[in-house]
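With one protein chain withheld, the remaining protein chains of the complex are depicted in position.
By letter and in written order, the chains are A and B; residue numbering begins at 1 in each of them.
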Amino acid sequence: MNKSISNKIALGLLWAAAACTVAVLGALLLYVFWNGIRVISPTFIFTWPHGVNSEGGIWPTIVSTIYVTALAMLISTPIAVLAAVYLAEYAYQGRVVSAIRFAADSLASVPSIVMGLFGFALFVETVGLGLSMISAALALSLLMLPIIMRATEEAIRSVPKYMRWGSYGLGATKWQTVSRIVLPAATPRIITGIVLAMGRAVGETAVVLYTMGQAISLPVTPLDSGRPMTVHLYLLAVEGINLPAAFGTALLLIVMILGFNLSARWILSRYRKV
Amino acid sequence: MSDQSTSPARGTLQLVSRSTYVREWLLKSLFFACAFMFVLAVALIFVFVGFKAWPIVTDYGLGKFITGTVWSSGSNSFGILPLLVGSLLVTLGALGLGTPLAVGTAVFLSEVASPRMRAVVRPAVELLAGIPSVVYGFFGIILLRSIVSRFTGTLGFGAFTAWVVLAIMIVPTIAALSEDALRSIPEGIREASFAMGATEWQTIYKVVVPAAKIGIIDAIILGMGRAIGETMAVLMVVGNAPVFPKGIFAPLSTMTSQIVMDLPYAVGLHRTALFAMAAMLFIFSMLLVATVRLLSRLRD
Partner (left out) sequence: MHLAARYVALALVLLGLVLSSGCSGGAHPSNKVIVSGSTTILPIAEQTAEAFMKANPDTQVLVSGLGSSAGIEAVSAGTADIGTSSRDLKPEEAKLGLVDTPIAYDGIAVIVSPDNPVTGLSTAQLRDIFTGKIKNWREVGGDDRAIDLVNRDEASGTREAFSKIVMGKTAHFAPSAAVLPGTGQVRDVVARAAGAIGYISAGFVEPRFTNVRVKALAVDGVAPTKKSIATNQYPIGRTLHFFTKGQPTGLTKRYIDYVLSSAVQKGVVVDAGFIPIAEGGTR
């Protein structure tokens, strides 16, 4: 057949592929949104679940999710940022740097159950922290490290050289240059990376299930345990009884993660305009 | 980046005081320590999981472990072949279903879509890549499973349901990365092709896609990594029967789902077997990463 017809057919197929993708994903979101929106109310967000099937709200799960994510962010950010500083400013290409990058990529692709198992065996049992926020935060921070580091490194590299030269020209040491010139200039991108990493942490299930447990409670100290929203959704889905609450939880989860990702983009776009 | 604060070469002017020099050196070491922590973390995971998994080699036998066909903790039999097959079956099926869709979408976005359409669809696809797997699993268990059950008269768990759920999950990832690869091909190649009278489709499949081949393969490999390591979504729709499934609508199990099911109560050799599976998954994901890095080096 002539090339014009085959061209049209092929392009049609491509349109179909894209439309299919968008349609399926859109349908999924609409499904969750439609069923979940009727459940969302101030009561749902701010009260506790009670009764056999978690009727009521999901407040402690929201707090648990935010608490553990914030804790993980506090743990992973300094390490990741300083590591990126090393890679971008001090290191010369060589085997050690290669190894570090390989390690970072590996950490990013660790299957979540392996991280959950590792976290359980190391933090919960061997170190003895028990099922707690801190165990989960430590495991989550391992997953967040590569994301933040990559973003920070890119951010640092994109700071224009003339800014550094100006600083050295004035007699600043390397650290003064990095801390007073480079990092502040790179901050918006770094924050983007942190926010994206937090979005990932919020969505983790297997990792937190085995390091935090599933007992519903309002965590106060890092040694307390709790049930994050992802685990709550999993348990509700598997029981199959209180579906409205499950949809509500799923919707809030999606909103939270989309919120993180959208703010990351927004920060980036604000920064570019500057 | 040149390094102004390393040791002053002998015979040159010392520009900073000794205390500053020491401080700079300490800071540099601190940063190096932070960077090296990545390596330490990976090594720690490897060593710790490997150590807990090692008894499977000494007390059970690696060959028996990998090729055994009966997984039953009650009878102390831990052959993981059905689980391995299950993981492969589920992953490959998901890839088969999802890759054409994903690459097609990527090609569409990169070559066919108007800039306005792209500005809407591409961020949407990226955002969707961030939806947690438990939501996909929820979708699978609540909606998909009942539909499959009604249409096939079976329970609705099985490879087919897992394929659909996993495929939906990995499409955004593969699509976004493939599109990046396609967009990085310079425009000139396409223009040269058009100048010779090729249609858009001919340009795409003869020129652009082959040029972006490695990047697309990278994307597929990463999608595969995500699929094989996927736990929650698979767990919720696969049925958890540790056998070779008799059909695509029969319950089966994967390595990841088996670990999740058994971990809370596994003791002794059973737990060791779970760690061994986790070690295998970890090694496999590292191999995928190494492959991607190797391919990227080939490209550059």
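Here are some notes:
The rule is short, and it goes like this: a contact is a pair of C-beta atoms (placed from the backbone, for glycine too) under 8 Å apart; a residue touches a chain by one contact, two chains touch by 3 or more.
Computed from a predicted model, the values in this text were never measured in an experiment.
Touching the missing chain, out of A:Gly26, A:Pro78, A:Gly166 or A:Gly259, is residue A:Pro78.
Looking at A:Asn7, A:Thr47 or A:Ser217, the residue that reaches the missing chain in the full complex is A:Ser217. Residue positions on chain B in contact with the hidden chain: 70-75, 146, 149-150, 153-157, 239-243, 245-246, 250-251, 253, 261-262, 264-265, 267, in rising order.
Listed by residue number, the positions of chain A touching the unshown chain are 50-53, 74, 78, 129-131, 134, 179-180, 183-184, 213-217, 221-223, 225, 235, 238-242.
Assume only the chains that are shown with their structure count from here on.
If you average the Cα atoms of chain A and of chain B, the two centres end up 16 Å apart.
Put simply, chain A touches chain B in their complex at residues 3-4, 6-7, 10-11, 13-18, 20-22, 24-25, 28-29, 31-32, 78-80, 82-92, 96, 99-107, 109-118, 120-122, 142, 145-146, 149, 168, 173-175, 199-200, 202-206, 209-210, 230, 233-234, 237-238, 240, 243, 246, 250, 253-254, 257-258, 260-262, 265. Interface residues of chain B, counted against chain A in their complex, comprise 1, 3-5, 16, 20, 23-24, 27-28, 30-32, 34-39, 41-45, 48-49, 52, 100-102, 104-105, 107-109, 111-113, 121, 123-128, 130-139, 141-143, 168, 171-172, 175, 198-202, 204-205, 222, 225-226, 228-232, 236, 256, 259-260, 263, 274-275, 278, 281-282, 285-286, 288-290, 292-293.
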